[in-house]
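Note that one protein chain is taken out, while the other chains of the complex remain in position.
For clarity, chains are labelled A, B and C in written order, and residue numbers in each chain start from 1.
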Amino acid sequence: MAVLVGEDTRVIVQGITGREGSFHTKLMLEYGTKVVAGVTPGKGGMEVHGVPVYDTMEEAVEAHPDANTSIIFVPARFAPDAVYEAVDAGMRLVVVITEGIPVHESLRFINYARSKGVTVIGPNCPGVISPGKSKVGIMPGHIFKEGEVAIVSRSGTLTYEVAYALTKNGIGQSTVIGIGGDPVIGTSFTEALKMLEEDPQTRAIVLLGEIGGDMEERAAAMVERGEVTKPIVAFIAGRTAPEGKRMGHAGAIIMMGSGTYKGKVEALTRAGIKVARMPFDIPKLVSEVL
Amino acid sequence: MAVLVGEDTRVIVQGITGREGSFHTKLMLEYGTKVVAGVTPGKGGMEVHGVPVYDTMEEAVEAHPDANTSIIFVPARFAPDAVYEAVDAGMRLVVVITEGIPVHESLRFINYARSKGVTVIGPNCPGVISPGKSKVGIMPGHIFKEGEVAIVSRSGTLTYEVAYALTKNGIGQSTVIGIGGDPVIGTSFTEALKMLEEDPQTRAIVLLGEIGGDMEERAAAMVERGEVTKPIVAFIAGRTAPEGKRMGHAGAIIMMGSGTYKGKVEALTRAGIKVARMPFDIPKLVSEVL
Amino acid sequence: MKLFEYEAKQLLAKYGVEVPPSILVRKGEDVKSKILEAGLEPPVVVKAQVLVAGRGKAGGIKLARSIDEAVEIAERLFETPIKGVVPKLLLIEKAVEHEAELYTAIVIDRSERKPVILASRFGGMDIEEIAREKPESIVRRLVDPYVGLRQYEARLIGKKIGLTGKALASYAKFLQALYRLFTEYDGELAESNPIAVVGDKVIPLDARLIVDDNSLYRHPELGGERIEESGEYTEWEVKARKAGLTFVELDGNIGIISNGAGLTMTTMDLVLEYGGKPANFLDIGGGARADLVKKAVSFLLEYPKAEKIFINIFGGITRGDEVARGIVAALRELGEIEKPIVVRLAGTNEEEGRKILSEAGINAYTDPIEAVKRVMEL
Partner (left out) sequence: MKLFEYEAKQLLAKYGVEVPPSILVRKGEDVKSKILEAGLEPPVVVKAQVLVAGRGKAGGIKLARSIDEAVEIAERLFETPIKGVVPKLLLIEKAVEHEAELYTAIVIDRSERKPVILASRFGGMDIEEIAREKPESIVRRLVDPYVGLRQYEARLIGKKIGLTGKALASYAKFLQALYRLFTEYDGELAESNPIAVVGDKVIPLDARLIVDDNSLYRHPELGGERIEESGEYTEWEVKARKAGLTFVELDGNIGIISNGAGLTMTTMDLVLEYGGKPANFLDIGGGARADLVKKAVSFLLEYPKAEKIFINIFGGITRGDEVARGIVAALRELGEIEKPIVVRLAGTNEEEGRKILSEAGINAYTDPIEAVKRVMEL
């Protein structure tokens, strides 16, 4: 089964002719993802790694009516527009890789997409992979392995680190979701957990959080309420981060004393979630709960 | 049964302390309408004809949780705000009497109300009456009589004229809806017809149109498609109106050759609807179809 | 309220749209030196700034190949009524050589309750003509009023009317500006026809904006209604509008006052049905008070086409007593009643009104048909 992306996923790459769009189209194709079309305004008629390019999503969908997922590599100034175009063209899932989108734009397009029942992942995220089925993102495919443990994470590279460690330890993944590092994102921990709770393939969940915001605390509260029954292992990055400093991600900042490492770990622990001290301890903790 | 307003209707009057608001609150109360509260910012604590006044809809609803309908007498500049307030306070029906609201405001608040599942009648309308049950509007109550014929109309005074003629001829009314004379209104003919088709009390429908727009043509198309099976008698005001002149209502203007009397009558006739030459012929035509 | 072409273009320019270089000249100004000062090189287009429709076909737009010709045309245009309106202002604009002409308008779709964009690759013709001759060329797209017109939508529309490359990008930018104009100025209509395609870009050669009258209070910079300049109104209609009356002049001899557009139109229809011809439409609207009624009656007493007056009121928010007081006051002021008046009164506060009228010696009817028959007898 897996969630969000799977065998039925048919992808349109928005911004396919750009450096990153083109590069990752190639990698997604190599992974086996069904990339059916690309869109770049003014570049209609081209091909990128054998994928036909259209000027608009409308034309792409007309030619490829089975397309259901978009991945956006468009620069920050134009990315919001690309999201509206994807939603209006009938995509069910829109993965926004782009970094640096103004947060007021994100909150508008996320509200818009939600009002149309469309799921947004990101912005500023690595995407989603269901190993062995489909990869809609920028993660290196070879470090993943099909299996029964889901990962949901605010951090891209940390996700790779953990997935790699799981794989090396023989633990495969059902779906790995990089939800993104911005303060406002389309799918939060709680929303991702809800999907994973219902996914028959997923037997355990790894949650990779960061300092800043209260998403981890909300996830903990959800578990405490009994809404997630599958075992969860968590890790929170930023144990040693100083207060009031933005640690790269706009979302990763301890402000007004909230969003601290300590507060998050306490909330998770109280909910019965095991919190790993280092990400490399995760495989062991996962083995214990599987 | 009736539609929109009935025995369960509990009304809050927005703009109750104004001249019209206060006057019509009195008339509605005399008619038997259950006016439970009024709202005028800054006038909370007053009473108008025994009805308690609040500063905000939120307070009014808190004190009168059974309130489900609002009628708005607020001046045009503030009326859009009153609509949002009514929708956010959980009203199911909002009747906007106010005239002169900018059309861009109307289209925004109507879209907003619809997105929340709230019905708007008007703006620039006389309101709704289900004779013998409830009157939420400014129509003179004594000219109506409970019965089985619904009236749906773009014109206030013309509605009274026709209702009066029906009543004099012994024909009562189920619900009379003045949908309003503006170019953009919350409930159109087709939407009103849909409700009336499903209303067990209504056996026949009188449709009072005007030149301008294409609402009558759309109603005719709906009947042609078989979506309304109850007998309809129509009248279109403006047979003698010249083209390109706005006949009072912003909506009543023949522009670019569309919205003409002739076009509307032809569309209605083609759909099998009897069109009265004068409104005073309506009672006779209604008797024939009842 | 209609804006003049030059005003609509100024607003578009404010939103970043390139419009042709131009000057505005008033009657009596030295056209030649103004053209020279501005460095405007011929050929130029001299355009009467009037608000009537079909200005071009009526001779209000002329091409001049030299400055002298422009001066000559300007002098002539200042003397020439365009559909009855003599222009007070001319726009003299650099003629723009172009490869193609497009059409674009934004209006409100009443049944969808959303702005709708209409565009066609066949500019120059008016929209009815395009709809008749090239209906398949018209691209229609609804816009979510909360989200606004996204850039991708503007591009999509441009593509569908045949644009590509940089001209497409230029059109998309133009269309977003036109949409902004439409929403920020409460447009009933924002139109540009034709829009010239000039190599890499598009340039609007004409621009129209009709602003919703109900919104004028929030656009004080537009300077209020142009009642006379509009060319839409007859002399008596101008008078009426200035007095705050909703009045339309018609060809008959029976003056009509009623309340509500529907009932007023119906009263016109009723008069015609009984063999009369209405001299006007005069709707006192909802909730009219005595002073407005008085004003309306006084107006028709003065209005020469109205040989007799038929007042047909069915009160809702309008109250019979206020109406009656207004009628009585008007008649009292005029002293001697010169025109026969028939009043029909029903609805809210009907009894009170009837009493006031009968005290002043006026017998009000309840039945409109009896009333109209009486009008015809007088």
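As a convention for this text, a residue touches a chain if its C-beta (ideal position, glycine included) is under 8 Å from a C-beta of that chain, and two chains touch if they have at least 3 such contacts.
In this text, all values refer to a predicted model and were calculated from it rather than measured experimentally.
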Contact set of the excluded chain (shown chains only): A, B, C
Filtering A:9, A:56, A:155 or A:202 for touch with the omitted chain leaves A:155
Thinking of the whole complex, not just what is shown, which of A:126, A:147 or A:231 touches the missing chain? A:126
Listed in rising order, the chain B residues that touch the chain left out are 41-42, 55-58, 78, 81-82, 84-85, 88, 108, 112
Hey, which chain C residues sit against the chain that's not shown? 146-147
Can you name the residues of chain A that touch the chain not displayed here? 20, 24, 27, 76-77, 97, 99-104, 106-108, 110-112, 114, 124, 126, 137-140, 143, 153-161, 164, 181, 183-184, 188, 190, 208, 210-211, 213-215, 218, 237-242, 245-252, 256-257, 277-280
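FYI, only the chains that are shown with their structure count from here on.
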Among line, ring, star, complete and other, the chain touch graph is line
Which chain is most remote from chain B in terms of Cα centres? A
Computed distance of Cα centres, chain C from chain B, in Å: 27
Using mean CA coordinates as chain centres, what's the gap between chain A and chain C in Å? 54
Length of the line joining the C-alpha centres of chain A and chain B, rounded to whole Å: 49
Mind pulling the chain C residues that touch 2 or more other chains? none
Chain A, residues touching no fewer than two other chains: none
